[in-house]
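Here the complex is missing one protein chain, while the rest keep their positions.
Up next is chain A:
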Amino acid sequence: MAPGVLIVAVLLYLPFLWTTYLSFTRYRGLGSPEWIGLDNYQAMFSDPALLTSLRNTALWVAGTIIVPVGIGLLIAVLTYNMRFGAWFRLPFLIPYAISGVAVGVIWSFILQSNGALSQALDAFGLPGAESRWLLDAPLNTFVMIGAAAWQASGVNALLFVIGLQSIPKEPVEAAKVDGASGWRMFRSILWPMLRPLTTVVVGLSIVASLKTFDVVYVMTQGGPGRSSETLAITMYRETFVQSEYGQGGAVSVVLTVVTLAASIAYLRRQLSERRAL
């Protein structure tokens, strides 16, 4: 017990406090930190690059809630009570086991200008083949959200399947007797009963998308310019590329506050729903 608490305290909490302290200082790794109050935060909300980073992070959160959660739910609803359902889900699960870095490598290859995607669009006579997928903002953020969705949809489907299979049979049967099927069954029976699980999946997706780093780092490094940076990338850049430790600390603190706010919001909703049951 004691060693557990101790190493968590020394390697997780202590650094946490130190970063918070540094975010109020000007510190470049040499000498001692100089207290400058809220200047780093002020700079953050007036620097266009940092505002772009905030906006992109918001896009990531919104995109991640909609795309992989939506696709995951769709796949789960279609396959959960189907013969060979697990086999139909398999293609979506394989990308989940691939790392963010490998996903980035694969997709930056596919999304090269005139690369695999453009050639496929061209072959099917679809528009968009000339797009410079990773070079134009905000298109690059959108396609990277797509790449992340390719990876994450499968696990969401898996979680939704677990949820769907634990729904009691009686209401579903009763609804069937009453003639409900397809969309109506989903809308009136499955969706409300999945609510608690949906809250969890959405909450996890929000927290994960706020920390988006790997895919962007591999695919665009936040560029061109700084047009596709997310907060996690900005923090890395400020700290380890520019050596602006104080500014990097401020970005981390903002990231943490947003993450905590999102987690608390979804946990509270979930808890109050439990109480209501």
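What we mean here is this: contacts are C-beta pairs under 8 Å (C-beta built on N, C-alpha and C of every residue); 3 or more make two chains touch, one makes a residue touch a chain; residues count from 1.
To be clear about the criterion, contacts and distances are computed from a predicted model.
Of the candidates "Carbohydrate ABC transporter permease", "Dihydropteroate synthase", "Secreted protein" or "SufE family protein", the chain left out of this view carries the UniProt protein name "Carbohydrate ABC transporter permease".
Across the entire complex, the residue among A:49, A:65, A:93 or A:202 in touch with the chain not shown is A:93. Checked against the full complex, the one of A:44, A:106 or A:164 touching the unshown chain is A:106. Counting the whole complex, the residues of chain A in touch with the unshown chain are 1, 3-5, 7-9, 11-16, 18-20, 22, 29, 75, 78-79, 82, 88, 90-102, 104-110, 112, 114-116, 119-120, 150, 153, 155, 158-159, 162, 182, 200, 204, 210-211, 213-214, 217-218, 232, 235-236, 239-240, 245, 248-249, 251-253, 255-256, 259-260, 263.
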